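The complex is shown incomplete by one protein chain, all other protein chains being positioned as in the whole.
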Amino acid sequence: MILHTLNASPASSAFFDCTRVVDAGDAVILMGDGVYAALQGTRACAELQATGVELYVLFPDAQVAGVNHPSAGIISIDMVGFVALTERFPRQQAWY
Amino acid sequence: MAQAGKKTVLIVLRHSPYGSSLAKASLDVALATAAFEQSVDLLFLGDGVLQLLPEQDSHSLGIKNFGRQLASLPLYDINCAYVDAEAAARYNLDLTKAPVETRVLDPKKMHQLMVGYDHLLGF
Partner (left out) sequence: MIYSLLVLSSPISGQCSRSAADFAQCAIARGHSIHRVFFLDAGTMASSVNGVFPQDESDPVRPWVRLAEQHGVDLVICISSALKHGMLDQVEANRHERPGPTINSIFTISGLGQLVDACAHSDRLITFGG
């Protein structure tokens, strides 16, 4: 079980690499420019959802970016939620 | 350093050697971890595989040759290095000429590798 933090836009190699490596039982938190992958109706969002892993978007970063309506299936979390996820997942991989 | 429970560390290298300072930073971390006799392995993933190109020559930049530094890793007891198979193929790398010996992994195997460590340091 790995908690992935994705801090790069959907056009980045970080997005490409992260979505290749994630596997069942993992979770991904979109933060920084990663929040754009939560935009509804985008290919990036569909690719993320196709991985089948738990998906989260960091609310403060999404709000800054204007990503106010993340796609269904991507849960908006605050920093407390981020900490809570790190309690559940023993290891974190930062993608940027 | 106080004796604590030993934790295993996998350093995940995702950036090319000279385009940013991240590769150098990650190598320094690997060497320090080994110097303090903590377990550390390396995974070259995505553009990180470019660190394995054999004919690097950084002389004109006035910085250390990254490939040569990688070649010295076994001297520090860092012996387990893994490579992203897809990225290596994408860049048409001849891994037999790489500065370190590596084991090639597909994405599923990379994931299996990663879950075996206490800490993942992403560079």
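Letters A and B mark the chains in the order given here, with residues in each chain numbered from 1 onward.
One rule holds for everything that comes next: contacts are C-beta pairs under 8 Å (C-beta built on N, C-alpha and C of every residue); 3 or more make two chains touch, one makes a residue touch a chain.
Being a predicted model, the structure only gives us computed values, none of them experimental.
A.B. asks: Based on the whole assembly, the unshown chain contacts which displayed chains?
C.D. replies: When the entire complex is considered, the left-out chain reaches A, B.
A.B. asks: So which of B:Gly48, B:Gly67, B:Pro99 or B:Gly122 would be touching the chain we can't see?
C.D. replies: B:Gly122
A.B. asks: Would you write out the residues of chain B that touch the absent chain, in ascending order?
C.D. replies: 1-2, 4-7, 9, 21-22, 25, 28-29, 32-33, 35-36, 38, 118-123
A.B. asks: Under the stated touch rule, tell me which residues of chain A contact the chain that is not displayed.
C.D. replies: Looking at chain A, the ones touching the missing chain are residues 5, 7-8, 14, 31-33, 58, 60-61, 64, 79-80, 82-84, 86-87, 90, 92-94, 96.
FYI, only the chains that are shown with their structure count from here on.
A.B. asks: Please report how many Å separate the Cα centroid of chain A from that of chain B, as a whole number.
C.D. replies: So the centroids are 25 Å from each other.
A.B. asks: Would you mind writing out the residues of chain B in touch with chain A in their complex?
C.D. replies: Going by the criterion above, the answer is residues 12, 14, 45-47, 84, 86, 107-108, 110-111, 114-115, 117-120, 122.
A.B. asks: List the residues on chain A that touch chain B in their complex, please.
C.D. replies: 1-2, 13-14, 16-17, 20-23, 26, 90-96
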